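What follows is a set of notes on a single structure, which appears directly below.
Heads up, one of the protein chains got dropped from this complex, but the rest are sitting where they should.
Naming follows writing order (A and B), and every chain is counted from residue 1.
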Amino acid sequence: MTAVTMDMAAAPPRKRMSEEMFWAIALIVPYVVVFAFFVVYPVGYGFWLGSGAASFKKLFQDPIFVTTLWNTAIFVLVAVNLKMVVALGLSAFFILEFRWIRWLSVVFILAWAMPSIPSILSIRWMFNPEWGMVNNLLFKWFQIEGPGWLTERHYGLMLAILVHIWKSLPFWTLILVAARLAIPRDLYESADVDGATRWQRFRFITWPAMRAPYLTSVLLSSIWTLGDFNSIYLLTGGGPNDSTQVLATLGVRYLRIDQFDVGMAAVICAMPAILPMVFFLMKRLSKVDEA
Amino acid sequence: MKRALALALASAVAFGAATAQAQEKITVWFTKAFYPSEDKALQDAIAKFKAKTGVDVELSLFSPEDIVTKSVSAVEAGTPPDVGFGLTYDFRVTGKWAFEGKLEDITDVIEPLKAQYLEGPLSTTLLMNGKTGKKAYYAAPVELQLMHINYWVDMLQDAGFQESDVPEDWKGFWDFWCDKVQGALRKKGQRVFGVGHPASIQASDTVYSFHMYMNAYNVKVVDDDGKLLLDQGDNKANFAKAIGDYASVVSRGCSPASSVNWGDVDNNLNFANKTTVLTHNATISIAAAQMDAMNKAENTAEQRATAKTNYFEKIRTRAFPNKPDGGKTPQLAAVKTAVIFADAKNKKRAKEFLAFFLTEENLQPYVEGSLGRWVPVTRKAIEAPFWTDGKDPHRAQVIKQLNEGTVYFPFTKNWKFTVVNAENVWGRATARVAKEGVKPDVAAEDAIKRIKEILAQ
């Protein structure tokens, strides 16, 4: 890309500047219109609605608010880190050149390609405490009464984290596979010549090369995980007793109880967590863009 | 070329603003019925209205839960339908909407129909508008529900008991199902529960049933002017007792663990699957589902026969047991209401439609289409053979309970209780006791604090 940039600097003055300029503007107008009408206006309007002191007072008074913040923190921290570490490990597995592994990768991606609603509801019924397959088999095989997977807060959160990972692990594995493939082979070959252990190969070759994409992925995934509505809503519905709500589901919860402004206040509350990550990411990503 | 593009852009921007309306129409949102017969009665009424007025009716049907979310958002966005009828409007939003001026005054629709209505139901729709400071009819009663208890006669017998063994006193009643019936069936190796006890905050059944418990413990939530009484005198202690008692059914393991996360249909489902021997439920929908199944053409003859036996022999509908102090537990009635929104586009026609739909000849088939799940709010329909011919055990029980007299929910006295209900402060209190081991008096204290916060908002 450096080459292109230099090229531009050296580009001869254009004759039909005005026409080019016209098209440059005309072609970007559709996106600008979309952005203005469906991002700038709604966000501005929503923030305006939710920014009244009364809305925040209602939000902070709500007995479930603190639990929700905790849940969100646990959900994001555990889900993202667990997912990314597993993805990092699996990426080493999926770059191996066996035919069966290639086929397996095709199967693996299924979770990501499928829509959420059927797959998450399937998991929800699998774990239904009374008649789900899991507890039924526990009862049948071991005569034990399985736990209330969806009726205890910690199990519910744990399952929601697993569902989230189930759904998005293939995507991140794919990203990290691509990152691994970009590491030059000869580095490993010379490491082998020097008699490096597996750990040393990872520590001194793989990780230095993977660190940057891994961190970018962690950041991006944190933001998206923070906004994961389906994994909670379709699995536990935020229950029991609103004990598994997260910020992403709180908006709809307030809509249900006719308090739109409090819902917007909840969204605004997530902003201090998101914005630093967003700005950091934008910096990283646009660096890539221009590098 | 430039000009053509500019034109295209301009029209793209303007797009969506103009969709010409050839025919006059109104938008109507209803709750999707459980049974096809009910939906059909509604469609018929709409067809007749169309034929009579030439006005097109655009009907949307939603699940009982979704219609609240959708309506709330639509009202919020300033784009409500013209007419709305939601099964949970009454205890979650109607009063609030009326107070905030979001509903159209439909006194002129109600006035001519006044004579046909039963008095009690109509009184619940005379609502305060905070903007005008006056009360008026902001909603129309469509149908009502009472609280019932259903149990499986065959499962009871399987446990070694007869129906005459069921105690009528409050504590004895619940202990009977919890300990004796469940215990006996568990001994036989059955993975069943004595009681299906809705205890989640998302189920409206929890709100209804918990209010029955409050009635049983003589808890007065508000006075007739809507002033909070919950924190006064014996009320507080009784409130804590009701919470503790309600929670104990779950914490003793008499109700499926999932009941703390049930939606409105789950007590029906678990009962139908025979996971629970008994359940309490608003409406007789549990029996009505069997009635629906026994008449369904696509069911096999065997399935229809089973449903028929279930309906007439195996499923019993009864009232709640007597209060702990021995008196009759007051019957709670909830009146389901239809509204016209203040921001509706075509209020004139909306009123015409509502007036048309509410006449006996349209309303009665609609209510009867629900196979007894919903009870009429009009004088004529309640005396129809459908209810009074004595051939139907479940409907006869409904009429019996109705005739014993009913009371209404606190939210009919103070609209802010719709917010309390929507948030389900009741369910939260009982769930905290059942799931988190909080002491009932602490849960009661916190619930009262929360209610006061909401009343102050």
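In this section, a residue touches a chain if its C-beta (ideal position, glycine included) is under 8 Å from a C-beta of that chain, and two chains touch if they have at least 3 such contacts.
The working rule: contacts and distances are computed from a predicted model.
For the chain of the complex excluded from view, the name given in UniProt is "Carbohydrate ABC transporter permease" [choices: "ANTAR domain-containing protein", "3-oxoacyl-[acyl-carrier-protein] synthase II", "Carbohydrate ABC transporter permease" or "Succinate dehydrogenase hydrophobic membrane anchor subunit"]. The missing chain, though absent from the display, is touched by one residue of A:55, A:151 or A:217; that residue is A:217. Touching the missing chain, out of B:76, B:100, B:352 or B:441, is residue B:76. In the full complex, subunit A touches the hidden chain at residues 1, 4, 7-8, 11, 14, 16, 19-21, 23-32, 34-35, 37-39, 41-43, 45-47, 49, 90, 93, 96, 98, 100-101, 104, 106-111, 113-119, 121-123, 125-126, 128, 131-133, 135-137, 166, 170, 174-175, 178-179, 182, 212-213, 216-217, 220, 223-224, 226-230, 233-234, 247-249, 251-252, 255, 260, 263-264, 267, 270, 274, 277-278, 281-282, 284-289, 291.
In the full complex, subunit B makes contact with the omitted chain through residues 1, 16-17, 29, 32, 34, 36, 39, 58, 60-66, 70, 73-74, 76-79, 263-265, 268-269, 272-273, 285, 289, 292-293, 298.
One rule holds in what follows: only the chains that are shown with their structure count from here on.
Subunit B contributes residues 2, 5-6, 9, 12-13, 68-69, 72-73, 76, 92-93, 96, 191, 200-202, 256-258, 260-261, 263, 270, 273, 275, 419, 422-423, 427-428, 431-432, 435, 446, 450, 453, 457 to its touches with subunit A in the complex. The residues of subunit A lying in touch with subunit B in their complex are 22, 26, 29-30, 33, 54, 58, 61, 63, 128-131, 139, 148, 150-152, 236-237, 239-243, 252, 255-258, 260.
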